[in-house]
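Below is a structure I'd like to ask you about.
Every protein chain except one is present and positioned as in the full complex.
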Amino acid sequence: MKTIFLVDDSATMLMSLSEILQKAGFKVETAADGAAALSQFKVGAKPDLVITDQNMPGLTGIELIRETRKLAPFRFIPILMLTTESQQAKRLEGKAAGATGWLVKPVAGKDLLGVIKQVLPGT
Amino acid sequence: MSPLLAQFIAESRDQLELIGVGLLAIENHPDDLDRLNDVFRAAHTIKGSSGLFEIKPITLLVHAAEDLLDALRSQEVRFERAMVDRLLDAFDHLSQWLDEMERNESLPESLETTARELGATLRVFLQGRDVAAPVESLTAPVFADLVWIGQWAEADRAALYHRLATSAEPLTLFRYTPDSQCFFNGEDPFYQVRQLLGLALLDIAPVEPWPPLAELDAYRCALRFTGVACASLAELTTQFRYVPDQVTLLAATPETLAVPTGRAGETVHGGFVAEALTLVDQEDWASLRGITETLLDTYDPDTWMASALRWLLRMLDSTMPDPAAVRLLLDAIPAQQGPDWLQALMSSSAPVVAVLLQRPLSEIEQAAFQRVVAEQARVLDLPEDPATWAGRIGSVCASLANALRYVRRTDLLEELDEAEEIALSVHTAEALRNVLARLLDDEQPLPDEEAPLLAKVEGALIDKSALKTLKVDQTKVDRLMDLIGELVVAKNSLPYLARRAERVYGSRDLAREIKDQYGVINRIAQELQGSIMQVRMMPVGHVFQRFPRLVRDLSKKLDKKIRLVVEGEGTEADKNIIETLADPLIHILRNSIDHGIEPPEERLARGKPGEGQIRVKAYQDNDNVAIEITDDGRGVDSAAVKNKLVRRGLLTVEQADGLSDHEIVQWIFAPGLSTADQISDISGRGVGMDVVRTSVERVGGSVTVHSQRGVGTDIRLTLPLSMAVTHVMAVELDGKLIGVPMDIVVETVRLAPAAIYTIKHREAFILRDRLTPLMRLRRLLEMTEPATGGAALATLVVKIRGESVGIVVDNFREGMEVILKPLDGVLAGLKHYAGTALLGDGSVMLVLNLKELL
Partner (left out) sequence: MPIHFLKSVACFKGVCTVEEAEPLLQWLQDQPRAKIKLRECTHLHTAILQVLLVANPPVTLPPQDPELARWLMPALQNDR
């Protein structure tokens, strides 16, 4: 079973995305902010895919991606960024920091699973 | 209600609190970018989540607010105070809508109009700001030619051509040259290509000749994917949306596949092309077909000519051959090369237009690009460390290359490569700095948003690595609390059991073992209790959050200038205690604003600063949490209080004269005493400070006031940190156990009836040289009193509001720890009881609220 790691400071988002993903057969792990995610990555969390919100207190999504890419086990892992329609510029920054792609909020289940299928082989 | 909706509502309320606090802070410090970011983020979160539900008014309104906040944040609009008013107003509406959602799970449609109107009041501020909508623009295709289509076997292309002739599917050509570092972005180009809709033909080739196997860098992508897909341009654009800079797309016609291949150089029958073109003009497809078939037989199938004729026949197979396409193919025959389908596509009047995935950069993108470049420049300027030099240069260049590709400045990539090489080989970043300098736009200095990034990242790591927050429904914690209560009760039955083991079964050893076990369980239960109490602890700041808004709104209304200083927001106490605090504190605050702080003119006349100050300070004081509300207003007029007390008959003139000013001032907490000359709509009518005392005392706290006329008032609330476990003294009354909160019990005495004095129908006794009032609990509870003869009376000495009182009970029992449950339902009105507690033997004990009873 593939593991997806969600990072979002909004519990509502975490809840709704987790539900969609779990129904689709993924194992889901979550963190409420970038620092928490990063410390989990450092102590051995090894998801197949990371989805992170961009706007979070503390580390932003982009900062988290930049830090995450420095961790050897996370060099090649697909990382998706949650952005809003208006954040086109952030996507450029995100890509430069190492993001694989992005999702635009609000995220419909169909789109979410579609994008995951697109970046995660074997799903 | 669905858990998700409930979660959304709860979360949005939290965010609204943040927004409220933040907006007020911004009002005073408009350039506080951190605050602005906090508020923006909170609004953003609400909007993001609201999209999950069908609640358009909320989404609409928050969207407008978010846009304004974003414009403020990026300094596209200048701050105006009116913005805060409008934003606060908008979020107030939102708060009401959330309440409505909680009740009905939906919002009336009419609110959509309200939301638009409110949104419009916010968007007014955005006028004049030009919103550069990204425009898709058409530019020249980047495929130089389409001859490469001939690389696929004719049979494969022919099969595809036939399929398209019958299905009328769209056809799109693509060339995807992934970034060489793309694996480090989590990309898998081959997988991406395999996912393409309607992928029909694919070629995978290296972008440059392969190095020897021994020199291959496995993690550097050096492939190019070229292909044809039966999908629309839009569909492929979507599929390649994460790598637009690495892809060339072209919407094509089926004829594009008709690229003849094979051995060239055969003789061409001169008359064929001319005759064929005439037949095309006449649209005599049957005759054209005839002469083509005849000619085809004369060529070796391997030749270019045979291939061209076969393609011609395929075109003619169509029910409606396209004359233009047929002509183009015929035109290619004399030279035995081509045709140039790209030309055809470009000049075609059909809506088949070549589109490059390119559009001008928006200003935001330009700014983002500048930030990326600036950040790289900053990284370069960090103190050098030979150990990390190569890594730093590599990361700078990778980021720059990505950014360059995104903004389509691929012309600079080569220069960047060179600069990287120089930097790595001779260890100087001059060349790289030059590239950066050229990219940095000197005319537009950037907001220094990214600069302190590294420091910020480090800070965040230190601060928060240990911080993991879990939001739990309070009912779950309460349930846990109940269970622990039951565990404590169950545990308390063990000493009984030990006693029985010894007395009834005569086994002293067993009794001892049970007692040992009891000790262990007791310790665990206590720790468990302590832990769960920790869970229930929350910072008092939670309540303080509402204050700035209150002070702001009220002072505006009253034309007063007031500065609010809040200290010790982090002080923690039990959630119930905190919640109890909210209303009394607001009441006190209102009083201070309304009656305490003078209008500016009056203050100035008295030699005080025009701006009054209210200080709210929380701190921990042993097992209590103390909160002080201090103002520098006019203070309590003790003479007025005294007059009122006498006038209302609460005190005689003599009694009143015997009291010090300080003692008089305490009377402001007495029911029905309001000292304000006028009743205002702010602190209200009839509800005095007695409400404050009642609610504070209900949770076992106390309140005192210090006031000096003309100088100010200081009100101090003291509350227990936790109300989860209560120490009670059990007493016997009419054969039943009754609890008395231990914190008010001073001592127990056995009182000989002879020691009791009766003064004016009231009983008293001498305790350590002081005359102390004496009450009989049976009388207080309206129970009959049996004759006790000359036996000593079990008397509990308690201290209530600083006064010692003796309480006669039937007998004393042990002190115990209980989990006090407030009375529910109809019983909740019984103020004489603080609640009930479950005992070790399973019985229920009532716990008295003596402060109310006396």
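Here the chain labels run A and B in written order, and each chain numbers its own residues starting at 1.
Here, contacts are C-beta pairs under 8 Å (C-beta built on N, C-alpha and C of every residue); 3 or more make two chains touch, one makes a residue touch a chain.
Please read all numbers here as calculations on a predicted model, not as lab measurements.
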Not-displayed chain touches, in the whole complex, chains A, B
Missing-chain contact, candidates B:155, B:214, B:286 or B:787, resolves to B:214
Of the candidates B:29, B:194 or B:662, the residue in contact with the absent chain is B:194
Out of B:25, B:77, B:202 or B:839, the sole contact with the unshown chain comes from B:202
Note that chain A touches the absent chain at residues 76, 121-122
It is residues of chain B that touch the chain not shown, namely 178, 183, 188-191, 193-194, 199, 202-204, 206, 210-211, 213-214, 216, 218-219, 221-223
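Assume only the chains that are shown with their structure count from here on.
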Per the C-alpha centroid definition, the whole-Å distance linking chain A and chain B comes out as 16
Chain A contacts chain B in the complex at 9-13, 15-16, 19, 31-36, 38-39, 55-59, 63, 67, 69, 75-79, 82, 84, 86, 88-90, 92-93, 95-102, 105-106, 117-119, 121
So, in the complex, the side of chain B touching chain A is made of residues 3-4, 7-8, 11-12, 38, 40-41, 44-45, 47-52, 67, 70, 134, 183-188, 191-192, 195, 239, 241-242, 362, 364-365, 367-369, 371-372, 399, 402-403, 406-407, 453, 456-457, 460-461, 463-469, 471
